[in-house]
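Below is one structure; the comments refer to it alone.
Missing here is one protein chain; the remaining ones are kept as they sit in the complex.
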Amino acid sequence: MNTVIRRLTGHLARGIAMIWVVTTISFVIIRNIPGDPVRGQYEKLIEQGMGPDQAERATAALYGFLPTGSLWDQYTGYLNGLIHGDLGQSLSTPGTGVATLIGSAAKWTVLPVLGGTLLSFLLGVTLGVYAAIKRSGKLGDALAISGSLLHGVPQYVIGLLVTAIFTTLWPILPAGGPVDISFEPGFNAAYIVSLVQHATLPVLTYALASYGGWILAMKSSVATVLGDDFILAAELRGLKRSVLFRYIARNAILPLFTILALSLGMLFGGAIFIETIFNYPGLGLLLVNSIGARDYALMGGTFLVITVAIVVANIAADLLYAVIDPRVRTGGAA
Amino acid sequence: MTESFAPGVRVQDLTVVYRTPVGELPALAGVGLTLAPGTITGIVGESGSGKSTLALSLLNAVQPPGRISGGSVEIDGLGDVVRLTGDDLRRARGRQVGYVFQAAQNSLNPLKTVGKQLLDLGRSHDVADLPALLREARALLGRMGLDGGRVLDSYQHELSGGMRQRVGIMLALVLNAHLVVLDEPTTALDMITQATILRIVKEVHRERGLTTLIVTHDIGVAAEVTDSLAVMYGGRVVEHGPTMDVLGSPRHPYTRGLIRAIPRLSGDIGEATALPGRPPTLGTIPAEGCVFRERCPLRMAVCDTVDPAPAAYGERTVACHAVGRPVNLAVRKEYV
Partner (left out) sequence: MTVTQLLPAPATPRRNFWRGVLRVMRRKPSRMAGVAIVALFAFMGLFGPLLYPSPLPRDDNALYAAPSWAHPFGTDFEGTDVLALVVTGTRYVLLAGLATAVITVALGTGIGLLAGFHRGRWDTVLMRLTDLQLTIPGLPLLLVLSTVWKFTSPLEMGVVLGVLGWGGIARAVRSQTLSLRERGFIEAARGLGLSTRHIVGRELLPSMAPYIAMNMLIAVTGAIYAQVGLFFLGVLPFDANNWGVMLNLAVFGGGALTSAAALPYLLAPLLAILLLTLGIVLVVDAMDEIFNPRLREE
């Protein structure tokens, strides 16, 4: 287990370094925004008749650091606030904490991203195996080509085309929003049907945008494993086809788990396009809207949470890898 | 287990072709070879001579883009392997014919313990008594000087090259196969492990009453363990006979060149003379005539047009136009 712990600490250290870099970037940007909104807010509050102390505290609550004081004090104050889990107050939704806003947005990102990714992973991996085995066949070719094309096209193009098709040309699904607001939220059929209907296009877009990558990755991975000696050896020992298939599939899918983790992380960033197109109130849309509204505390907080999601996904992938690959688990050479 | 279990093998007129962009090229051209029951036969040859293809043919397992295009491989108790397909072929592999890979090749699934792979093997061959299979495997590994229980719990990456090779032999024999094919069993092993593996091969062969085929490019290995020896060149068996005779008085000019090229431990290294030229590859094998003529010191006019057929000289078979004519056989017996 030693190697697992060593890898884990390495990941943690790198993750913390990344989070630090991201928060520092946020700080530098917020501090250097043209027009200095931090200072502006402070002065505005003073103008409104607030005492300097009170105004300072109110501003700090908004931006995470004091409007007065040296750069270093502001920086350490900002970091200190973040370490204590204080992401500040939202400017665009007055009276609401950034953490609360992020919390309620996160669920709208996590579920469609997970659903779409798992759907495309399963589909892509299965078809990828097929494409690798039937490499010279027509269907195998078609699968590989469809994979390359879908893989090469950016998410927002797929999203826009999907919207144009299913909401404009052939309007069978709702164009935007997470749910039809006319239904009573709760565990009733109408509400759930509406939820599913609204989630269909975003999930479909996630799936279409990433499925090509899975086909290509799985195809090349299977092709590599098929060339491995142990597969021929297993064949020459007369193992059943089903057993042979399991040998191939398990060995081929292994390297894909790292990509799965990375892509889950990336999808939190990629959710930006899909959520904007479908007006889906997840983290991506929150980030875009916070920038549009010049709500800097919200922007910094969302950016931070997206980064943390990536770090967590990385660590989870590494643990998963250790569970399925004995070479990692027991510290042998890969 | 008695000697009578050991099957005989008759390879007749076996032709294997590989599909290439320039058409189908022969890797084996009408090969004939007989393995007497209970013997150890060696196949030697340079890389590209077709020896591994021949070994795979015994299991009808020539890999694409290659395929067996003609001939037969008769194995006692199995019939013509070339005609076997589907589940019949699968069941013959492993149960009747065991195949041991080169040590350098990873012949084990890296994600499963040896024991689990053994169980996969047992289930694939409908072994009813799996505990007995495990006991047999442990006994075999113990016979080869390993701690059976520990090895069965190990993953491939936890085993050394010599240990992997013994695991390979165990997996080839554990279903009680009596014909065993070993492909380069000692390549990539250190000298001491090589000696151990060869000793094990010999002992297990005798104890279990096997018919064994060893493919090697190392004449020393062949000399040490085999009863009879086939020399391959350019997809043909050019000489075949009892090992002592073939090495003691080689008759095909290629065999002679091969033996002369071995440097000896005692004596001047300058005495070893390398064979001139290079062995042919799939694409450079001449379409007609003798495949060896470009490198042959005894080349004659007939060699350019007629591929010499193997001819029997007592226990020996030689495929050469020049053999049987009065030529100066400068043979040095001491190489045996």
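Quick notes
First chain written, first letter: the chains are A and B, and each begins at residue 1.
Here, a contact is a pair of C-beta atoms (placed from the backbone, for glycine too) under 8 Å apart; a residue touches a chain by one contact, two chains touch by 3 or more.
Keep in mind the model is a prediction, meaning the values are calculated, not measured.
Judged over the whole assembly, touch between the missing chain and the shown ones holds for A. Checked against the full complex, the one of A:Ile33, A:Leu71 or A:Leu122 touching the unshown chain is A:Ile33.
The missing chain, though absent from the display, is touched by one residue of A:Val157, A:Ile192 or A:Ile324; that residue is A:Val157.
Taking the whole complex into account, chain A touches the unshown chain at residues 14, 17-18, 21-22, 25-26, 29, 32-34, 148, 152-154, 156-157, 160-161, 163-164, 167-169, 175, 262, 265-266, 268-270, 272-273, 276-277, 287-288, 291-292, 294, 296, 299-300, 302-303, 306-307, 310-311, 314.
The working rule: only the chains that are shown with their structure count from here on.
Once the centre of each chain is set as its mean CA position, chain A and chain B turn out to be 55 Å apart. Residues 228-230, 232-240, 243, 247, 250-251, 254, 324-327, 330, 332-333 of chain A touch chain B in their complex.
Of all the residues in chain B, the ones that touch chain A in their complex are 59, 61, 63, 90-95, 99, 101, 105-113, 120-121, 123-125, 155-158, 168, 171-172.
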